[in-house]
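In what follows, a single structure is set out as structure tokens and then discussed.
Omission of a single protein chain aside, the complex is shown with its protein chains in their original locations.
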Amino acid sequence: MDKKLGVYICSGCTIGESVDTEKLAKVAKREGKPAACQVHPFLCGQEGVEMIRADLSTGAVDSVVIAACSPRMKTEAFALDPQMILERVNLREHVVWCHPPGDEATQMLAEDYLRMGVVKALKSEKLEPLSDPVSKKMLVVGGGIAGITAALEAAAAGYEVALVEKQAQLGGFIATVQKRFPGQAPYTDLVEGGIAGKIQEVLYHPQIQVFTSARIAKMEGQPGMFDVTVQTNGASSSLRVGAVIMATGWKPYDAKKLRHLGYGQSPDVISNVELERLAAKGPVLRPSNGQPVKSVLFVQCAGSRDKDHLPYCSSVCCMASLKHAAYIRKQNPNARVYIVYKDMRTPGQYEKFYRTIQDHPLNFLTKGEVASVEKAPNGELAVTILGTPLGEDIIVHADLVVLATGMVPNSADGEALRALENAEQKVNKGESESQKAEAARRVEELQYHKGTEILNLSYRQGPDLPVLRYGFPDSHFVCFPYETRRTGIYAAGAVRTPMDSTHAQEDALGATMKAIQCVELASRGLAVHPRAGDLSVPSFFLQRCTQCKRCTEECPFGALDEDEKGTPKPHPYRCRRCGICLGACPERIVSFKNYSVDIIASMIKAIEVPEEDEEKPRVLVFMCENDAYPALDIAGRRRLRYDPSVRVVPLRCLGSMNIVWIADALSRGIDGVMLIGCKYGDDYQCHFVRGSELANRRLENVKETLERLQLESERLHLTQLAINEFEKLPALIDGFVGRLREIGPNPYKGI
Amino acid sequence: MIENAKPILVIGGGIAGLTTAIEAAEAGCSVILIEKSPFLGGRVIRSYQYFPKLCPPSCGLEINFKRIKNNSRITALTLAELEKLIGTPGDFEATVKVHPRHVKESCTLCDACAKACPIDRPDEFNYGLSRTKAAYLPHGMAYPALYVIDRSACKEGCKACADACTYGAVDLNQQVERKTFQVAAVVAATGWAPYDAAKIDNLGFGKHSNVVTNVLLERLAAPDGPTGGKILRPSDGMEPPSVAFVQCAGSRDENHLPYCSAVCCAASLKQATYIRALYPNAKITIFYIDIRTAGRLEDFYVRVTADEKIELVKGKVSKVEEEPGTGDLFVTAEDVLSAKKTARKFSLVVLATGIVPQTKGLPAGFDLDEFRFISNGSGKAGLYGAGCVRRPEEVSATVQDATGAALKALQCVARSARHG
Partner (left out) sequence: MSDALLLHPDIDFIQSVMASGGEDLKKCMQCGTCSAVCALAPEDAAFPRKQMFEAQWGLKDRLVADPAIWLCHNCGDCTSYCPRGARPGDVFTALRRQAIEHFAYPRFMGRIVANPKALIALFLAAALVFWTVALWAPKSGPTPGLEFANVFPIPVLEALFFSLSGLVLVAFGAGLARFAKALKTSGAGVNLPAGLGAVLVEIGTHARFSKCGKNENQRLGHLLAFWGFLGLAFMGTAVGIGTMAGLVRTPLALGNPWKIFANFSAVVALAGCLILLLGRIRDPEKRAASAYFDWFFLLTLTGVVMTGIFSELLRLTQATRVMYGIYFVHLVLIFVLFLSAPYSKFAHLLYRTVAMGVMKTAKAQK
């Protein structure tokens, strides 16, 4: 389609004094043949914006290039039609604020950026939102305190809910406890479980459909249109839901693994969950002889904070044991209760409950490490405790020992299950014997995942949510605790991270909110976090697809499935618009209407590369638009100076970098290419999880090809940069350009 | 479903308020977000890094600000506070007092006003460790990206900034404005303030210049902070070869804050990594009662304490005294596990001060517990607390809580939309 382009150049904020804006206008006219091209001294001011609006309203212009400040600035002023093509050229932060005014190099930089902006606008196409019918029904998996809360809260917000519980009754763990420790003021007294009422509410709620003794046999589709098959003893029903809340809770760590603490050695050594069960039935008696309990010792961190068992802290055990101390106290005012802890962890207002329990004359709390639990001659249990505040090791006798065992998430490792499946296939039809053997070994090692499936997603990347360490599903992000790698599926409660019932209820609220948000955005055809509201979706030109499976493997969000041949089957509602598929594809068949291999390649072509003898190197810099690009803006605002021979191309994510661009750049005589993206590794900061890591891997491959072309691999460089490391940027850039000057100009110049 | 229904009022533009506002808006609610300071980002924007990932808060805030820019449903008012709230759940009337910024939307950050301004004043963003002009940008990533003029600091009749601004963005005659909004629900995300360490008379803050607080250390560590990211002793600008962290400085203490502030343990471990990253030979000692790194934060605790230059001592510090002349500090504590009491010398002492909920001036209807944190559930329907104003908690727990609060508010909106 033929665009009516309007190019508007601002000469304010010292742009006019630093570069020749009239010359810029000429460049724009030559490159873009714009229907309108104006220079204005104060473009973001009322008059400037009116000028643009006027051109749009008369229809003289339908696509706009604004050459002024950073696209991160003045977004309110330049908020025109969201579907219209609007390209911002960053003349202020990236040109005039960080390069000498009136300098030729500065002028060339500005002209290149303008050309790049114009060509991008010309190549982009108008966006239309997705508009499929969307179900807003919620699926809640798990009928414990978190699941029940999620179901009720979603219903209270006006949404239909389906609740799936594997047990015959709802209620989960909380339904089995005598009391709960106080999550609310005054924090001193135990409170009722209070779940029975909620269960009734759920069962009789007109908007909540309950499946008990049920499992999910299959789930396919995408946000707004998940098709779920639920099996309840024999019968199977299918539903369509819009989003999923996974509240499958936790299971206690297996106390049988704690023989060193006497479990299994004496019937009088029990776990905290077993104590809970006993207490629910009536007064707690000594398992060995049915006598009333006169003294109890609680061993904290039994199997938690222990590299041989659960390396993490289970968060709830301290409060739980304090609660259990209250149980014992209630049934026997004269019982001696000992609690041996590594660190007493009662954060926030919980500290008051700790104080309340501690105050009783017959409650004995101490720091220490329990070394052994053995039978004492008198029939009691002798507990040896090391490292006490007494400065010596002590032995305490008790007739019941309770191990405060920790929480293990009821999750399934989707990626491991997928790996297992792959391996199993290889065992049969692997190419070589060695490969088959390797596969067999892999199967062996992943075997224990078999049958753990919960969601049974028909996703190419596995049947369940990917997990972080220790089997807890997403999120890895501090700022975005509900960030998930499976769009539309949100974990809630103790499955997400160890937490008590109060926090689980609150967590259910949050996860439900995200699920609601997901279906609401889907219903408007918009992307969810982090590119919330993005209208663009990738399209795949499948005729040219070679079934290399790179896109389907590399998509961090499992948005792409495969047919049996390996051709990608996109699910736009799962897509997070990062463009990693675009970067992965060697055939360049993936494109967004406003972001494609061709668009970026054309921007690179728009860069004028001076002849070799001019000794003006040209350096292409691909920058993550989320962190590195803002960092360069801040550098500009602080008027930091750096070499003007760089040309920055912002990318949605470094992972969307297609190596073709590097080839294009180098073949055009550009002297080097720099990639600046987010930190990767264990503490990755990439908003799309693996973007910068993938870019780095691709870069390694390109470097090999370079060598073959007699090009120095030093011409390519990737750096990880956090948004607050702006002050490092000038040194980084100048350093790289300096190295290129040493290497000498790109031999392909002018060919 | 809730198109053109009544909006939600969110009080406080810190990470909790931002989250509540954005999450609700992306689900389709309209939101009025009011913040009393001239910028959004609250306490977290003042921090250098988050634990356990040691990543910069500005990274998440950049995304959140982008989400606000792309979302017409959010009206963010800075320098604004709630003056009056009347009405019933689903149908409140809120009167918001907006203080003059004296700089209009047309500000382009050109910095001309600041250059022209003759006055300089303590920079509260850096807890007074640096100074700004009376016409200033609150900080490097300030959103909204507009300068502010602190009239209280101005010279009588001075209008240098107004004359300097070529965009007519300075308006020294701006007056206090009152706006009223009909809102369906109110979320208080007014956050926390650090406990006033000067009240802890035995720990020497305010008496000895090399005793700093954990929030101050965040600014010292930040690249955009007063020292450009170098952690230096206030007294003589020396790079501290030895640093003591005093845990529970005011927290878990009936003479100060009886509750545990929950974040200080992980925060001090994090700050220990700042110092270790800057000064490879620096020795660090953390004096604690209990190390409280719950859940998966345990990994962080293990990782940090694996550094042999970071030592943990179980024992609460009772005294911090300055060595005359050197500015070094003697820290007295008993190592509880060995029953040895020592007065050890350090060149810098960091007090891990706690979290004080900011509930003063909240409208009636919010129920406060004995520590003045908001208790949800027991208060008036339609009013919810979110984040550290409810309980001391770290950032991701705050965001989680704020997202939940957004749902409670959304329910009110939905209900009021259904019933009229």
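Observations on the structure shown:
A and B label the chains in the order they appear, each numbered from 1.
FYI, contacts are C-beta pairs under 8 Å (C-beta built on N, C-alpha and C of every residue); 3 or more make two chains touch, one makes a residue touch a chain.
Please read all numbers here as calculations on a predicted model, not as lab measurements.
Considering A:E192, A:E392 or A:E553, the position touching the chain not shown turns out to be A:E392 (whole complex). Contact with the omitted chain, checked across B:E62, B:D111 or B:E334, is made by B:E334.
Summary of contacts with the chain left out: across B:L40, B:V183, B:A197 or B:I289, the touching residue is B:I289.
One chain is missing from the display, and on chain B it is touched by residues 202, 248, 252-256, 289, 314-319, 332-336, 339-342. Residue-level contact of chain A with the missing chain is found at 336, 344, 355, 358-367, 371-372, 382, 384-385, 388-397.
Here, only the chains that are shown with their structure count from here on.
Measuring from the averaged C-alpha position of chain A to that of chain B gives a distance of 24 Å.
Residues 12-14, 42, 44-46, 69, 72-77, 79, 136, 153, 156-158, 184-187, 305, 311-315, 341, 343-352, 367, 387, 389, 391, 468-470, 472, 477-482, 497-499, 503, 506-510, 512-514, 516-517, 520-521, 528-530, 532-533, 626-627, 630, 634, 637-638, 678-679, 683, 685, 687, 722-727 of chain A are the ones that touch chain B when the two sit in their complex. Interface residues of chain B facing chain A in the complex, by the touch rule stated above, are 1, 15, 23, 26-28, 48, 50, 52-64, 66-67, 69-72, 105-106, 108-110, 140-141, 145, 166-167, 222-224, 228-229, 252, 258-262, 290-299, 302, 314, 336-339, 369-371, 373, 375, 377-378, 391-393, 395-397, 399-401, 403-408, 410-411, 414, 418.
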